[in-house]
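Omission of a single protein chain aside, the complex is shown with its protein chains in their original locations.
Chain naming follows the written order as A, B and C, and within any one chain the residues start at number 1.
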Amino acid sequence: MGLVLDFATTTAILFIVTSGLMMIFGVMQIVNFAHGAILAIGGYVAFVITRVGIPSLYGCFFAFIAGFLVGALIERFVVRPLYRRPLDAILATWGLGIVIIQVIVMIFGRGVQLVESPLQGTWNILGTEYSSYRIIMIPVALCIGGVIIALLNGTRFGIKTRAVIMNENLAESLGINSGMIRFISFSIGAGLGTMAGFFITPLSSVDPYMGVAWLTNAFMLVMVSGHSFLALAGACLVFGSIQVLVSIYVNPVLGGMAISVLAAATLRIRPKGFSHD
Amino acid sequence: MKATALEVENMTCGYGNAMILRDLSMKIISGESVSVLGKNGMGKSTLLKAIMGFLPKARGSVRLFGFDTTRTRPHNIARHGIAYAAQEQPLFTDLTVRNNLEIALKHPETFDQLFRPITHLFPVFANRLDQPAGTLSGGEQKMLLVARCLMLRPSFIMLDEITEGLQPLVIDNIAEALKWERESHGTTMLIIEQNIQFALKVTDRFQIMSKGALVDSGCCDEDGASEKILRHLSV
Amino acid sequence: MKAARIFIAVAAAAVSASSFAGDTIKIGVPVGLSGVHSVLAPSEIQSAKLAATEINAKGGILGKKIEVVVADDGSGAVGAQKAFDSLIFDKKVDAIISSETSAARNAALPIVSRGKIPYIYATYYEGHSCNKWMYMNGWVPEQLSSAMVGYLNKTYKARKFFLIGSDYVFGRGVLKFTRDFIEKAGFEVVGDEYLPLDASDWTPIISKVRDAKPDAIISCTSAGVPNVTLGKQLKSSGLKLPYGNLALDESTAKSMGADADGVVIAGTYMTSLDTPENKKFLAAMKEQFKDKYQTPNEHSVPIYDGFYSYKAACEKAGTTDPKAVVKALGEVEITGPRGVIKMDPHNRHADLNMYLAQVQPDGSVKVVDSVMGLKPGDQCQF
Partner (left out) sequence: MTKSKISTQIPMLLCLILVVAGPFAFDTYMVNTLIKAFFFAVAAITVDLLWGYTGYLTFGQSAFFGAGAYCAGLVFTHLGFSSEYALLAGVLSVVIPGLLALFVGWLSFYHGAAPFFSCVISLVVPIVVYQLVLSGGNFTGSSSGLTGFETFDFEIESWYWIAGAIMLVAAIATDIFVKSDAGKILVAIRDNEQRCEYLGLNTYVIKTLLLGVCGALAGFAGFSYGAFSGVVAPELTGFSFGTEMIIWVALSGRGTLWGPVIGTVLITVISSYLSNSIPFVWQLILGIGFVSVIVFLPKGLLPYVIRPLSRKSSLDAPIKLEEAKIQDSSVSGHAIVMDHVTKSYGSLDVLKNITLTGDPGDLIGIIGPNGAGKTTLMRCMGDGEHRTGGSVEICGRDLGKKHPEEVVRLGLGRKFQNANIFQTLSVSECLRIARTIRERPSLVRTSKVLALPAYVLDVMKVTGIDKKLGTAAKDLSHGEQQALELSMVLALEPKVVLLDEPTAGLTLSERRSIGAIFSALAHKYRFCCLLVEHDLEFVKEIATKIVVLYHGTILMQGDVDEVVNSKLVQDIYTGTKSSARNSEAEK
């Protein structure tokens, strides 16, 4: 049972962390290497919010808003000139990640901050005591996934976004401002990133580099998933479970690179990865 | 005197530094319907793409309803009331028929009202709104394309080889729809065609394009129009 | 051309910076401003600054004021090399007193040998590191593991232990010694697992602990992030086992609060020690740093002691000449917050008092046991 919960919670956490990156990559084929720094921003939002005493339930909205604003700035000043140079966009966003991290260091210092988990203790799931916060991540991931799918499929913005993804020229000729769609998607993606940072902090601690460790795994998962959020969920489940298995039965260090290696192998064999089309 | 809908002056443009159109000028009066005819690869589609803002212009200018749109981006040109049906990949095949029709509307809530006339012109869509556009037959897709253009209540419609590969019946249906549109709304049209009969039926005058330039023109109802065109198109 | 000008400017700056030599004694304090040790860096710097202020207020060393030069070692080997290079060859410090990771110390030793200056390594470590310029005033596993294992067995009747560590010199070194000690004592080690220094997800290891069903857990992670994340995740995993943490300090425990409740820690220094030296030390700390005051700990107090040992050695030798000071360091004895510190001239390590304490639900620490004057065992021979 413990193993099943490990699978489920690892999948959920991976999905939460990757969804923002996916949003951006899906819409504009740009990889946001500042994602690690954006996760850290979320962590510091959590830190500030618990200090100020705002209930952490509202905190995730603040985190989202903070990320949304940062994302908007990044898109406007750094990413927009680089749409036609996707490899340079990787580099520029990575450089930006360094900048954001240093700004965090200057404000909060280099040290580790601790954030109280809003949910202490354990729950008993079918006879296994398991961290309640990790379990809560499962509905959180489902919520985020649900909201994204509803947003993309059920709203006018979502349809326009999908239109831009499918055929940008056609969308433009129908009066859809693809630049604006990208701007908003990037901002939402960054917002999802900070929200993810907010959610993972109680599991670890807050420090300026907290997001970097997640970056490459998130990147590889997005690469194998193509455009589809369902494929992303699938990739998180499969690779997350393998990571858990390798970590427990072989070696936690090898588990740490399981996702990268398997994703790279998947791409070599099937360049389209998990996506159907 | 009627207002000018489209005015292209000495436009030179192309892909990269390969110039497809050279020093091209044309003018369409509001309410007019004009066809551009010519053989393959002569730059007809390029002309529409250039007007729509997809190609940078090396020289010259484009004005739509008095606005200079030489450097305007496509989505802003679309907002000047231009409906454009491209030749390649003109529909979102993964979206439903309804989404395809609705997506460009300024006020989606007016969908039902705008859709009513369409059901008369193309009855086939009445109960197939929720079907993905990609599952329609080739002819139905072209009709959907025309329907989308009409639903925008545009002031200017541009169609790129709308009859390509269609059955005569469908072609007639489309021609009827375009005629109805002109009669009821007086919409200006610019139509790229290979099908001479269709072009003569739905437009007032024609222009012949060859190697990136307009080389001849005429009125569609003049005697011998068809022969004049054939002379240019045959070899 | 512009590049050339910049280059010349930089080169010139380098030359001019290095040609400074004042009437002060410079003491280099490399700390982990970044990386895993960044939690500890503020308290270490405060200790050094307090010692310098106190010594300067009483006329300095041999009439010269001392100046603390801090450098970032990035908590690792590569950063430590940069920091030591910079301190010794650029800043030209007279001595180095530091509390760093073992990797940093090992990487720095060749540079210390080249720089030929006294080096006091002022924290606990895995033992058996020797250099003729270096002295140690923190604990080694010989002193600590025996105290911890003995206490867990005595109090919780623990006979099956699970060991968890960060995968680095110190973690592996201490736990290897602990394992040998446990097995020699006739108890059992049911598992030992390591995660890389920068890892923060302990889920797989906690799963293994759950399967191995030990009586007690002993961990020796790096101080800082791994310690905190392991504590948090163990707490939220629902495993309710006696837990001895060999690398947890009081201030970290305090910030972890309830997450550290019940954890047994061991060390040579606890803030609650009831000695006049400690009370005076704590009062001076609060006086000097006011609201920025950081809880002193097993890393910072030895630095404070190290400054006094260095002062005593200089005064005994009557010079700051490195060779003479190194010789004198093995001969002087000081009394600091941790009690009497006398480093052996041959063994290079010190006899120490060990205290065992338990973290309370509010994060405070209560001393539950103590062992006085524990010997460091055979470490070095000079």
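One rule holds for everything that comes next: contacts are C-beta pairs under 8 Å (C-beta built on N, C-alpha and C of every residue); 3 or more make two chains touch, one makes a residue touch a chain.
Just so it is clear, the model here is predicted, and its values are computed rather than measured.
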Left-out chain, listing which of the shown chains it touches: A, B, C
Contacting the left-out chain in the complete assembly, out of A:Val4, A:Leu73, A:Met180 or A:Leu254: A:Leu254
Touch with the omitted chain, as defined above, among C:Glu54, C:Glu67 or C:Asp167: C:Asp167
Given B:Leu6, B:Met42 or B:Ile157, the one touching the chain that is not displayed: B:Met42
From A:Pro86, A:Gly121 or A:Pro139, residue that would touch the chain that is not displayed: A:Pro86
Selected residue (touches chain absent from view) among C:Gln46, C:Thr101 or C:Thr123: C:Thr101
Touching residues (missing chain, whole complex) on subunit A: 78, 81-82, 85-88, 90-92, 94-96, 98-99, 101-103, 105-106, 110, 212, 216, 219-220, 223, 251, 253-254, 256-257, 260-261, 263-264, 267-268, 271
On subunit C, residues whose C-beta touches the chain left out of the figure: 1-4, 6-7, 10-11, 13-15, 17-19, 33-34, 71-72, 76-78, 81-83, 85-86, 88-90, 101-103, 106-107, 109-110, 166-170, 172, 194, 196-198
For subunit B, the residues touching the chain missing from this view: 14-20, 22, 39-42, 87, 137-139, 163-168, 171, 193-197, 211, 229-230, 233-235
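The rule is simple: only the chains that are shown with their structure count from here on.
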Top-ranked pair of chains - ranking by C-beta pairs in contact: A-C
By mean Cα position, the chain sitting nearest the middle: A
Subunit A and subunit B: spacing of chain centres that average the CA atoms, whole Å: 43
Distance between the centres, which are taken as Cα means, of subunit C and subunit A, whole angstrom: 37
In the complex with subunit A, residue positions of subunit B that touch it: 52-54, 73-76, 78-79, 84, 86, 89-95, 99, 102-104, 108
Complex contact set, residues of subunit C against subunit A: 33-34, 38-39, 41-42, 167, 193-196, 198-201, 203-205, 207-208, 210, 224-225, 228-229, 232-233, 235-239, 255-258
Contact footprint of subunit B on subunit A as seen in their complex: 156, 159-160, 162-163, 166-167, 169-179
